[in-house]
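Following this message is one structure expressed as structure tokens.
Complex shown without one protein chain; remaining protein chains in place.
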Amino acid sequence: MPGVLTLGEIVSRLGGRVAGDPGTRIRQVGSLERAAAGEITFLSGPKLRAKAAATHASAVILSQESEHLTALPRIVCDSPYLYFARVSQLFNPLSVQAPGVHASAVLGKDVKLAQGVSIGAGCVVGDGITIGDGSCLYPRAVVYPGCTLGQRVIVHSGAVIGADGFGIAQDEAGRWVKIPQIGTVRIGDDVEIGANTTIDRGSLDDTVIEEGVKLDNQIQIGHNCRIGAHTAMAGCVGVAGSADIGRHCTIGAAAMILGHLRIADHVQVSAATVIRRSIHKPGTYTGIFPSDDHASWARNTALVRHLAELADRVRKLEKEKKNA
Amino acid sequence: MPGVLTLGEIVSRLGGRVAGDPGTRIRQVGSLERAAAGEITFLSGPKLRAKAAATHASAVILSQESEHLTALPRIVCDSPYLYFARVSQLFNPLSVQAPGVHASAVLGKDVKLAQGVSIGAGCVVGDGITIGDGSCLYPRAVVYPGCTLGQRVIVHSGAVIGADGFGIAQDEAGRWVKIPQIGTVRIGDDVEIGANTTIDRGSLDDTVIEEGVKLDNQIQIGHNCRIGAHTAMAGCVGVAGSADIGRHCTIGAAAMILGHLRIADHVQVSAATVIRRSIHKPGTYTGIFPSDDHASWARNTALVRHLAELADRVRKLEKEKKNA
Partner (left out) sequence: MPGVLTLGEIVSRLGGRVAGDPGTRIRQVGSLERAAAGEITFLSGPKLRAKAAATHASAVILSQESEHLTALPRIVCDSPYLYFARVSQLFNPLSVQAPGVHASAVLGKDVKLAQGVSIGAGCVVGDGITIGDGSCLYPRAVVYPGCTLGQRVIVHSGAVIGADGFGIAQDEAGRWVKIPQIGTVRIGDDVEIGANTTIDRGSLDDTVIEEGVKLDNQIQIGHNCRIGAHTAMAGCVGVAGSADIGRHCTIGAAAMILGHLRIADHVQVSAATVIRRSIHKPGTYTGIFPSDDHASWARNTALVRHLAELADRVRKLEKEKKNA
């Protein structure tokens, strides 16, 4: 990581155009509200013009349409948020943990670690696991035997990869008979897995997380799922077993995808939405019950349970009207 | 585990009937789509007839009504999925971890481990815990002091058993006063607990998970709950404190059972359903807001908040009709 870069040096690396002094020296990124001298911030849109006027940052990343909102030295570019991400990567490491295997980590037999892999304190990596170049497991991540991780995979603390899927069959007496889960989990390159997220091993075939997938914290991926490349899921999402989710999807926080469904590429599922049927067309899908003050909610909710009756009454009125 | 079994040998152990060559040699189970020679698969119903015709498996488990759907050697039985579970158990161990206590596990004082117990790497088993024959704790499971686990219990990585329940009382100034949680957790025989699932200790009495209960990943069981025998819960379910759930229930993924409720035996709760009242009769209960494309959702949702007004308008029309 460089200690200090000028705006001119940043633009020569990442593109864009400097307005104001290209010699302005930057040593870190910061937020609009709290950036200090020597820091560069970004403006996501014209709504924040007041904050932009008040910032103590030394420079601002913004789009052409917002260029006039500040007199500070600035970098003008097409996608300020993306540009900011890249600037931040210039000043900050993507993972803070040094390569190597911590003394307290436990490695099974036949584990293959590529160059630059970092295994944090208290991690448990089971037998026969392969992990690609530059991947990082933060403290206390667990990978069950037989799983495969690609290159530059980041696994946060408490994540569990490859535990048994939930495969049970009911016997004649209503007791559950466990189905051995003999598949594994295969994780592609550049995947990030959040803290306490769980990804189950396949029951027969493998559970597959394709390259570039980003999973936030406390996500549950059931057995035999396939998550398509470059799909991102926010925290607390649940994906039931054997769901097949496309590429470039975004799944909002606490959404739930039921099992055995197929979701097309480029689908956006809104937060807290439950998907009960396959989705075959790109687009945004939403299903949240509207919240309200408790009294209004109670009044309207009672009627939801009698919607069929209400519709019947309207139908009757229409019929009488017609017959009148 | 046997290396290879013939269909005849399988049937002599598990019942059912062979159609085709009983000498067909099987060494593993596989999925309809990916099974290879030497593997046996199963057919859950006639919908999958095309896949059955294309499978490379050496044999198929199916019901009498589907028997004609393949010319492969097959085992005909009443419940193909259950039969398949039992066949898979013949070829695969139920837990992959060897008996014994891993060197990196931490055991408290007065821990009593029965025969064949397996404690994985990094597990922490607190003071005074008893664990029955053949139970298996996968890496990094934690059991707080004083809890009891029965025989053949499986606890997956990251599960936490016996942490304090959420017991707090508000004081005059609106600050929370912690109520010490002095109960424990008692877990019956043949229970399986998924990765990162949490089961809180009782506040005064114990939290009880009866025999044969199966809990998937990331489930939260609050303090003082009782989960009746042979009940199964899919991933991400939440059960609030002091809920009393019957035997042989199934709770779908991401369902939420509020506190202090009583659920009868043989109740099915659909995925993503919130149960706010006790359920006294067996049956299936559902409560999910329907998802839709975002624009349709927005239009209909706005009206949900005005249902009471809509009902009033219908009532008024009906009254006018009557008076006309």
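When the chains are written out, they are named A and B in that same order, and each has its own residue count from 1.
Operating definition for what follows: contacts are C-beta pairs under 8 Å (C-beta built on N, C-alpha and C of every residue); 3 or more make two chains touch, one makes a residue touch a chain.
Just so it is clear, the structure is predicted and the values come from calculations on it, not from any experiment.
Considering the whole complex, the residue from A:D21, A:D133 or A:D292 that touches the absent chain is A:D292.
Not every partner is drawn; the one left out touches chain B at residues 104, 106, 122, 124, 126, 140, 142, 144-145, 158, 160, 163-164, 166-172, 174-180, 182, 196, 198, 200, 203-205, 218, 220, 222, 236, 238, 240, 256, 258-259, 270, 273-276, 283-290, 292, 296, 299-300, 303-304, 307, 310, 313-314, 317, 320. Interface residues of chain A facing the missing partner chain: 28-31, 33-35, 79, 81-82, 84-86, 88-89, 91-94, 96, 102, 104, 120-122, 138-140, 154, 156-158, 190, 192, 194-196, 212, 214, 216-218, 230, 232, 234-236, 248, 253-254, 271-272, 288-294, 297-298, 301-302, 304-308, 310-311, 314, 317-318, 321.
Operating definition for what follows: only the chains that are shown with their structure count from here on.
Measuring from the averaged C-alpha position of chain A to that of chain B gives a distance of 25 Å.
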